[in-house]
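Removed: one protein chain of the complex. Kept in place: all other protein chains.
When the chains are written out, they are named A and B in that same order, and each has its own residue count from 1.
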Amino acid sequence: MNVEALKDLLYKIADDQLILGHRNSEWTGLGPLLEEDIAFSSMAQDKVGQSYAFYQLLEQLGEQKPDTIAFHRSAENFKNCQLVELPNQEYDFSLIRHFLFDKAELLRFELLSQSSYEPLALLSKKLLGEVRYHVMHADAFIKQLGSATEESILRLQTSLNEALPYALGIFEPSDLEMDIINDGIFAGEEALKERWIETVFTTISKTELNLADIDSITPIYGGRRGIHTEHLQPLLNEMTEVLNLDPSAEW
Amino acid sequence: MYGGGNVFETIKSVEIADEDPIKLYEFEERIDRGEKIEPRDWMPDLYRKQLIRMIEQHAHSEIIGALPEGTWITRAPGFRRKMALMAKVQDEVGHAQLLYSAAETLGKPREQMIIDLINGKSKYSNIFNYPAFTWADCSFISWLVDAGAIVNQLANAKGSYGPYCRALERICAEESFHLKYGHHCVIHLATGSPIQRKMMQEAVNRWWPPMMHFFGPADKISIHSETLMRWKVKMASNDAMRQQFLDMYVPKIWELGLTIPDPKMKKNEETGKWEYTEPDWEEFKRVINGDGPCNKERLAVRRIAEERGAWVRRALLNKKAEYVQPLA
Partner (left out) sequence: MESLDPRINRLKSKAEWDEEIQKSAMDQFETYEVFIQIRENRPYEHVGIMHAPNEEMALIFGKEQYSRRYTCTGIFVVRTDHVKITAFSENEENIYEHMDLNGIQDGGESFEIFHLKKRGKQHIHVGKVEAGDYEGALSVSANLYNIGTPVYNVWVVKTSDILSIPPEDKMIWDTLPEKKFRDAMAYKAGDKIKEFKERNQK
């Protein structure tokens, strides 16, 4: 098995989860309704916890400790897609991102449950329950807000249009994509994307929102190769601000 | 978490003397028997109003209390702190939800409670009107302010009103992790590198005066407070809770090599009571009435959150929705 290909995959999954979990935690205490605040914060925690589990898999493969990987890399070494590093803006953008990303994540874990790398298959199976809830939540919100008022429909549509090109960056193929597929590690980004388009469409078609023809959209790539927007480094600086007061100390 | 310093001001209410004497007798009998009062029971007007105010203040304290620690949520150093702090602040929002629910069973809608908070009409635990300047401040709050809140909660959990007691039971179960986490953070700072130790000591120096205010001034002895104790609304005196807190936590603070910025702080071995410099109660009054470093910001943030989220609530609202008081 091409271990580099495996690590490449694990890094991008873990980095996606860490950055998105971090972004979503910015809403804690500031949500539109207490009950929703609780739910959204819970899901943010889940994401960060999941990223930790994936960094642990990397550690078992010879990479450094999770804290080191997560808190001591600079932006160009992160493999998350650009979608997850974008600022939160208003709740409509955060909900749309949550919807687009988590639908892909659920499908990814379902596919990874068949991975030839057993620790990965096991972990993915374990996470299905949590991510299934995330999708349940996202579907409910998009379905309801997507058919509710002129205002909510307009807001979601605008966010959807803005997010889609970035969302396609989730599926940016790795340089080692063929090995990932041939070694049975993962069915590949193309396979994932196909399933994703279908399930996104299924939900959107129950609303007043329009889903543009995916083939007509130019994906925004780069994240998987360490090319990021101007938002990632400030995010990382903030995330590591306290740690960097004394990097050798135990916090 | 929640603070004492709950000022049991006299509420303009139906005079107890005007309440139905038989019903009042049966009500007090039930409490003496150790039975809980439930939402649909008869209760004196004063009991209802005082409880609404107390539970509501507790709920507000949780949601406002999420803000100083929330300040550091994106900057927590390392995975274990990050996940724990995310969980802790989320718990506080969860506790607010549980407590508002308990207050609602007494007849005040949640909309009104939120309005009263944001308009400055309702109070919340005063300690949250101070700024969390550093990670050490955040850790102080997570440990010692939580510890104070637990002293308060454990007392109130034996109160007479069913829904409030049940909410407190759930809350107390979650608090044990908060306290241990907070203590763990402070231990690491206090016994860590010179930079960490300095940061922690400075935080203790800043937060000690508000912490001494936490349980409120000595209770004024009055028929009013006597009644509230008899009705198991007020469960322990402010001084008693303060003493309990000092007894449990001052030794633990000193054990870490931290100093407390009060030269008089010591336990009188003969009386068993802690002696200290009397806190500045004028400052307490000033801050709790709006003139503290963060009052404006705390309320502004709540308002910002409500207004930014209004479009979501507006969109989801079913026009046929009607108000019904919750059951239990």
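Heads up, the rule we're going with is that contacts are C-beta pairs under 8 Å (C-beta built on N, C-alpha and C of every residue); 3 or more make two chains touch, one makes a residue touch a chain.
This structure is a prediction, so every number in the text was calculated from the model and none was measured.
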* Among B:Tyr181, B:Trp208 or B:Trp231, which residue is in contact with the omitted chain in the full complex? -> B:Tyr181
* For the chain that got dropped from the picture, name the residues of chain A it touches. => 26, 30, 33-36, 38-39, 42, 46, 49-50, 53, 87-88, 126-130, 132-133, 136-137, 140, 144, 238
* Interface residues of chain B (partner: the chain not displayed) -> 35-36, 38, 40-41, 67, 70-71, 73-75, 80, 83-84, 87, 90-91, 94, 97-98, 101, 104, 109-111, 114-115, 118-119, 131-133, 162, 165-167, 173-174, 176-177, 179-181, 183-184, 187-188, 190-191, 255-257, 296-297, 300-301, 303-304, 306-308, 310, 313, 316-318, 321-328
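Quick note on the criterion: only the chains that are shown with their structure count from here on.
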* **Centroid distance [mean C-alpha coordinates] between chain B and chain A, Å** => 37
* Structure fact -> Within the complex, chain A is touched by chain B residues 63, 66-67, 70, 72-79, 81-83, 86-87, 89-90, 92-94, 96-97, 100, 135, 185, 188-189, 192-193, 195-196, 199, 301, 304-305, 308-316
* Structure fact -> In the complex, chain A touches chain B at residues 22, 25-26, 28-38, 41-42, 44-45, 48-49, 52, 66-67, 70-71, 90-91, 144-145, 148-149, 151-152, 155, 238-243, 245-246, 248-251
